[in-house]
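Got a structure here, written out as structure tokens. Questions coming.
With one protein chain removed, the remaining protein chains of the complex are shown where they sit.
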Amino acid sequence: MNKTPYLPEDATILKITPMTERETLFEIELENGNTLGHQPGQFVEVSVPGVGEAPISISSSPTKDGNSFELCVRAVGNVTNILHGLKEGDNIGIRGPYGTGFPVDELKGKDVLFIAGGLGIAPLRSFINYALDKRDEFANVKILYGCREPCELLYEEEIDGWKERDDIEYLETVDRCPEGVCWEGNIGVITTLIPGIDIDLENTYAVICGPPIMYKFVLMELDKKNIPDERIILSLERHMKCGLGKCGHCQINGSNAEYYVCQDGPVFNYADIKGFEEAL
Amino acid sequence: MKQKIKPKVAFFDLAGCEGDQLQIANLEEKILDLLNLVEVVSFREVMKEHSDDYDIAFIEGSATNDHAEERLKEIRKNADIVVAIGACATIGGVNSIRNKQNHEEVGERVYGDNAELSELYISWEKAKPVDAVIKVDYKIHGCPIDRDEFLHVVESLVVGRVPNIPDYPVCVECKLNENVCAFEREEFCVGPVTRAGCDACCVNEGTRCWGCRGLIDNPNEEAHMEVLEEYGLTPEDVMKEFDLYFTWQKEARENE
Amino acid sequence: MKIIKKDDLDSFVDYLIGSDPREVVGVKERGSKYAFDKLKSSKELRLDYDVTILPPKKYLLPQRETLLKFKSNDKIKTEPVNEVNGRIIVGVHPYDLIAIEQMDRIFSEEPEDPNYLKKREATVLIGVNMKNTSERCFAGSMKTAFTQDGYDLMLTDLGGKYAVEIGTEKGKELLKKSGVALADAGEEDKKMIEEKKRSLTFESKINFEPSDLPELMKSNYDNDKFWEENADNCYSCGTCNLVCPTCYCFDVKDLMEVTLKEGSRIRQWDGCLLEHFAEVAGGENFREERAQRYRHRYMRKGLYLHNRFEDIACVGCGRCSSQCVPDIADPAEIFNKLKEGKI
Partner (left out) sequence: MNKDIDINVEYLTRVEGHGNIVVNTSNGNIETCEWQVVEAPRYFESLVVGRNWKELHHITSRICGICSIGHTLASLKATEDAMGIKISKQDELLRKLALHGENMQSHVLHVGYLVLPDLMSVGSVIPLASSHPEEVKTVIRLHRLANEMSKMMAGRTTHPQRLIPGGFSKIPTVEELEDLKKRLAASVEDLNTVADLLAQLAPGIPDFTRETEFISLKSDDEYALYDGYDFSSDTGKSDVHDYLDITNEYEVPQSTAKYTKNNRESYMVGALARLNNNYEQLTPLAKKVSEKLGLKPMNFNPYMNSVAQVVEIVHSVEDSIAIIDELLDKGLKPQKNFHRPDVKVKAGTGVGAVEVPRGILFHEYTYDDNGVCTKANCIIPTNQNHANIQLDMEKLVPEILDKTEKEIELTLEMLVRAYDPCISCSTHYVDVKFVE
């Protein structure tokens, strides 16, 4: 049989790091020994034979040492739940990388404002770590990260490292803090962090990823800050089955254009999809 | 996929025709595969042994009296997972046609007007699906159930995933099978509001969808009632179309 | 252009059925309707049909198709599957040929879809010009009633005999190998074809140029009231998607045998009118309302695929309108209403 894009490559789970109750970090290596060769922001289709496939963003930076890559997966359904039950050394299938990544080259030399809500940190982390590894290629780097509760914060240890760096600015917040939990940081939704930050209007790009509801409010705040639409980059999640621009599920439309999120996205320039009823 | 556990399973029946349990016997050679996957500890229809120690309970039939209610509560206590199988258990089945009839008349029609019934036969005014009495985790729809779907559910439960039960109407499968639509043959059909998963088996055989898998989660009932009237049914007949299998569901949804 | 006698055409079809290693399918009666199905004899072939229930896309993108097979002992092995049956399809109407050309573009766009393309390559298309039109067909006004390409052979019924246009080498070979008697078409015949074509009538039509459609759709994207009113009786049953020759969306799911030792990944036709089509984990549904899904379909037909491939993705076959039970899926009616600014 000839090559088919539907055939996943064999891959091995090297390491499993539970992060929260629902999220786990998987370090994965292709069995053929190749690197994945991805751009920050791209995703793979993770295949569990007999259960199905799920699109998952690559959470590690291509600049990471070694051939492996990392996925941060939230258990929400069939594939993701079964993934959570696997052990180190188990096999899965990987297709990809797919989609457009973040416009890394376009952002070189610019200020970058990362805004991550919840699991949105997973795709952003691949870019954040890229930027940190190549710190001199970017101007100011600011990271805003919000979750619903302290126990949901991901990559805690790594973030401790970010906090200590003085060449970036890191701010975090939680929507609420249950009684008895120790939390010294900010309380309030992520949009409450935005008014307080300084933005160089000429030079700043905002890169956003979070749950659908978050976009609306963050975009309103950024609008107040007068960041032009063209300099807002966001990553969308849609139902997708093939990752190849065929199955039709991930299409989003506005009156002027339409996109296949799996191929034309998941990363979009806000100016291109602004006003799309189906996008945001 | 690997099997996590070899669960103990038990089969129970309330008021029904046992056609669903028959589908399990009808698995023929695949029964042997099934027996590798699960341990059957109770199945009155085929085995003498019985045990109250089970993980998954499959229940066929409707609850129609206090005795059934007691049994169901007992089953719920014992089982981790309760699966209702077949229309009688999932939506009340044809049993619930009588829910709209006068209960006294119902008794008279069957036993005559001077019948004095022994306690055993005292029945609720309404036949109820299992989930009207206890919590049900999964439903295998159909009258009778589809064998492949049954296997799919068992297999899913064993590997620990949620079975794939369609929530789109029968018309989908009917079209995939390239049937001549009932409405183009001067027949009526409730396929547009009925849950698929049967592969439109009745239409494939030249009849129509009767609705045995119950309403989909979000049916456009008003539209279908309107359409049925346009095709010449009286409002009364339209109601009857819906009463064949949907009586309980409709009542339950109205009360929501 | 060649001429073949009716009887010779029958023997040609019987020859294909008997001698060609490929499967021969054609239009047959199904109940009171027609469907493409395996032919056992030319007697079953109904070249005078109006429209088939499903378009011939079912042979290129089957209703259900296996993409992968899994086998497991201790380690799971995954193998690609592509069941390619060489097939000769007899009696494809021009609008369906045009639809197949559109599908070709979609599935050959990078990354290519070999499951479609391999089947497509192994297929011979013998077209036939319409003799009868279905009540809801509006191919005339969609400029899809005739086509110059997309077929290997094209037949036109001239009463007692057929004109045969040869579209490809493949088609030519087929005729030659069969040894069937052909005559060259004379001026008379050519005139007769023109006459036949001219006399073809359609009960339904759009009242404007199809090339105006993309603009029309674009300007009505926000016409919420229109979409809501017209979608009111929609069942979300997807019939309009499933029977359409240009709809190609699919779902992918895994099946496992109870032995847990074998399984497969299959794709199955899906429809954007179905409620859960655009729902993601967590329950967010990006086209939750019937009207949104309903609009999406018309937009795809008139605008979106035009943006992508410059195709008008409705070929006017009328299948959706005739098979939608509440009869709300007629593109001709909807397009005309939009054009006239009605609700």
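We just call them A, B and C in the order they show up, numbering each chain from 1.
Heads up, the rule we're going with is that a contact is a pair of C-beta atoms (placed from the backbone, for glycine too) under 8 Å apart; a residue touches a chain by one contact, two chains touch by 3 or more.
Please read all numbers here as calculations on a predicted model, not as lab measurements.
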| item | value |
| --- | --- |
| Chain not shown, its touching partners among those shown | B, C |
| Given B:V40, B:A57 or B:V227, the one touching the chain that is not displayed | B:V40 |
| Selected residue (touches chain absent from view) among B:C171, B:C202, B:L215 or B:V238 | B:C202 |
| For chain C, residues in touch with the removed chain | 29-32 |
| Interface with the undisplayed chain - residues on chain B | 13-23, 25-26, 28-29, 31-32, 35, 40, 43-50, 64-65, 67-68, 93-95, 97-98, 101, 105-107, 109-111, 115-118, 120-121, 123, 127, 143-144, 179-180, 185-187, 201-202, 204-207, 210, 237, 240, 244 |
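Everything below uses one rule, namely that only the chains that are shown with their structure count from here on.
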| item | value |
| --- | --- |
| Computed distance of Cα centres, chain B from chain A, in Å | 43 |
| Length of the line joining the C-alpha centres of chain B and chain C, rounded to whole Å | 37 |
| Chain C: positions in contact with at least two other chains | 72, 253, 255-256, 260, 263 |
| Overlap residues in chain A, where contacts from two or more other chains coincide | 49-51, 77 |
| List of chain C residues in touch with chain B within their complex | 30-33, 35, 53-54, 58, 63-64, 72, 232-239, 242-243, 253, 255-260, 263, 268-269, 271, 274-276, 290, 323, 325-326 |
| Footprint of chain C on chain A - complex, ascending | 1-8, 10, 47, 49-53, 76-77, 80, 91, 93, 211-212, 237-239, 241-242, 244-249, 251-258, 277-278 |
| Partner chain B, residues of chain A touching it in the complex | 48-51, 77-78, 81-82, 85 |
